[in-house]
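For chain A:
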Amino acid sequence: MTAAKIVINEIKGYHRFIKFMMVLVGLGALASLVRFIFGLGVTTNLNDTYPWGLWISFDVVTAVPLAAGAFTIGIVAHVFHIKKLEPLVRPAIVTGFLGYSLVCVGLLLDLGQPQRGINVLRYWNIHSPMFEVSMCVMAYTTVLTLEFLHPVAEKFGWHLPLRLLRTLELPFAILAAMISTLHQSTLGTFFLIAVDKLHSLWYNPLLPLQFWLSAIFTGLSIVIFEASLVHKYMGQPDETDLLATLTRIIPWIMGVYLLVKFFALAFLTHGPLFDRPVLLALFVLEIGLGVLTPFCMYLTKKIKTDKKLQLRAASLVIFGLVLNRFNVSMFGMEQPGNMIYAPSLIESLVTIGIIAAHILFFVLIAKYFPVFEHHPETVDYSIPDRMRRIDHGTKHPAGSEAGA
Partner candidate 1 sequence: MTNHWVDLKNSDCIFIIGCNPAENHPISFKWIEKAMENGGKVIVADPRYTRSASKSDIYAQLRPGTDIAFLGGMINYALQHDLIHKEYVRDYTNAAFIVNAKYDFKDGLFCAFDDQEKSYDLKAWAYELDGAGNPKTDPSMKDPRCVYQLLKKHYSRYDIDMVCDITGTPKDAYLKAVQAYCATGRADKAGTILYAMGITQSTHGTQNVRAVAMLQMLLGNIGIAGGGVNALRGESNVQGSTDYGLLFHLLPGYLKSPEFDNVDLKAYNEKWTPKTKDSKSANWWGNTPKYITSLLKAWYGDNATKENDFCYSYLPKRMGSYAYGKIMEKMGKGGLDGLVCMGMNPAMGGPDSGAARDALGKLKWLVTVDLWETETSIFWKRPGVNPKDIQTEVFMLPAASSVEKEGSISNSGRWAQWRYRAVEPVGDSKSDLWIIDQFYKRVSALYKKDKGTFPEPITKLSWNYGNGEEPDVHLVAKEINGYFVKDTTIKDKDKVLEFKAGDQVPMFKYLADDGSTVAGCWIYTGSYTKDGNQMARRDASDPTGLGMFPKWSWCWPVNRRIIYNRASVQKDGTPFNPKRPVIAWNALEKKWVGDVPDGPWPPMADAKEGKYPFIMLPEGHARLYALDLKDGPFPEHYEPMESPVKNQLSTRQNNPAVAVPKNVSSDLAKYPYIGTTYRMTEHWQAGAMTRSLPWLAELVPDMFVEISETLAKEKGIKKGDKVRVVTVRGTIEAVALVTARLKPLHVEGKLVEQVGMPWHFGYAGMVTGDSANVLTPTVGCANTAIPEFKAFLCNIEKGGRKG
Partner candidate 2 sequence: MSSEKIDFNKTKTFLIDTTKCTGCRGCQVACKQWNQLKGETTHFFSGEGYQNPPAMSEYTFTRIKFKDYQKHGQNEFAFYKEMCMHCNDPACASVCPVGAFHKTAEGPVIYDSERCIGCRFCMMACPFGVPKYEWSKAFPLVRKCTGCYSRVKEGMKPACATACPTAISYGPREEMLKEAEKRLANRPDRYYKAIYGKEEAGGTSVLYLTHQPLDELGFKPVTKRPLPSYTWQALRFVPGIFLGVGGTLSLVSWFQQRKDRIAREEQEQALCAGKRPEETRKEDHQ
């Protein structure tokens, strides 16, 4: 059998859902091609009134916090040394890795001169939030790639890199947190420049802090969300009790977030708050359904054991975040009297393709690489290592490469 045949056969064996995702990805890729051939003006509904649309709002501004699970869980597991959560780390890293890679794809699609992306490294403008985010995204994508090498190395039994990576786990987690803190918040800083444009319901100087906080609790919620789905649909182990730990952490952060938000709303806004009914409704929806409701859910005792509740709370948080990012980057920026922006078919196809790609690659990676099976205890790191503090645990004999 030729390689191609093997691949085809392999694909033939996939689940309908995966095949569907593949079709969506294919369409997305086609749409991207169209965008490059005909240009942004023709293929998107962007214009001088709405220079940023779906791609920035979703593929960048929203996707980044949605991929925040990697760094948040990294902190929790590695920095706070809650080792038992380590099983959650790898899936989160894969999600993060995919998320950021696709953010890069989205960004490149959105740039008028993608071939010059490298200019960000050549000409520094430290006053630019975009510069900051670009540097961070690049750095963080690199970190995530390295972290993602973990399961890859494991799969192929590359011991040396594996050991090196293992050594770097903690520094990486810290670095990831540093970088993420910066760019997650700086995405909020983006909109601080929109002084007289972004509606007061969202515009306030604490926007970066809010972006950061919401990224953290959403990141953790994503972990819950993912683990739940993966358990349900991919037959992976039930991690409910691990997730219970997260459900204890999340409401704290949400609480702080709500405080910051209401403080800012009460004391730091300039314009009128209630002059635009549609925006007000969006705001109420965002806070009520997207923050307050899940916040209350997280506060219940039941959440520790109730898988369904966990999933629901996490889903609402995610919904709240998505709406928040759209409110800030799109709806809240629409000026009365202007025509309304709605993404074009091409824009939508690309974004759908990106989401589909995310799911598809996640599933495929999970299928071929040790993402869930990985439990550090089972791995043999038995090659002598001087750099690592000699630890009794490392002498563990047992075996095998990843538990394929």
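How were these picked? Simply put, all candidates are chains of the complex that A comes from, given by their letters.
Operating definition for what follows: a residue touches a chain if its C-beta (ideal position, glycine included) is under 8 Å from a C-beta of that chain, and two chains touch if they have at least 3 such contacts; residues count from 1.
Here the structure is a predicted model, which is why all the values come from computation and not from measurement.
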{"item": "Options 1 or 2: the chain contacting chain A in this complex", "value": "2"}
{"item": "Candidate 2-touching residues of chain A, taken from the complex the two chains share", "value": "36-42, 46-49, 51-52, 75, 78-81, 83-84, 110-117, 119-120, 122-132, 134, 170, 173-175, 177-179, 181-182, 185-186, 188-190, 192-197, 205, 207-208, 333, 375, 377, 392-393, 396"}
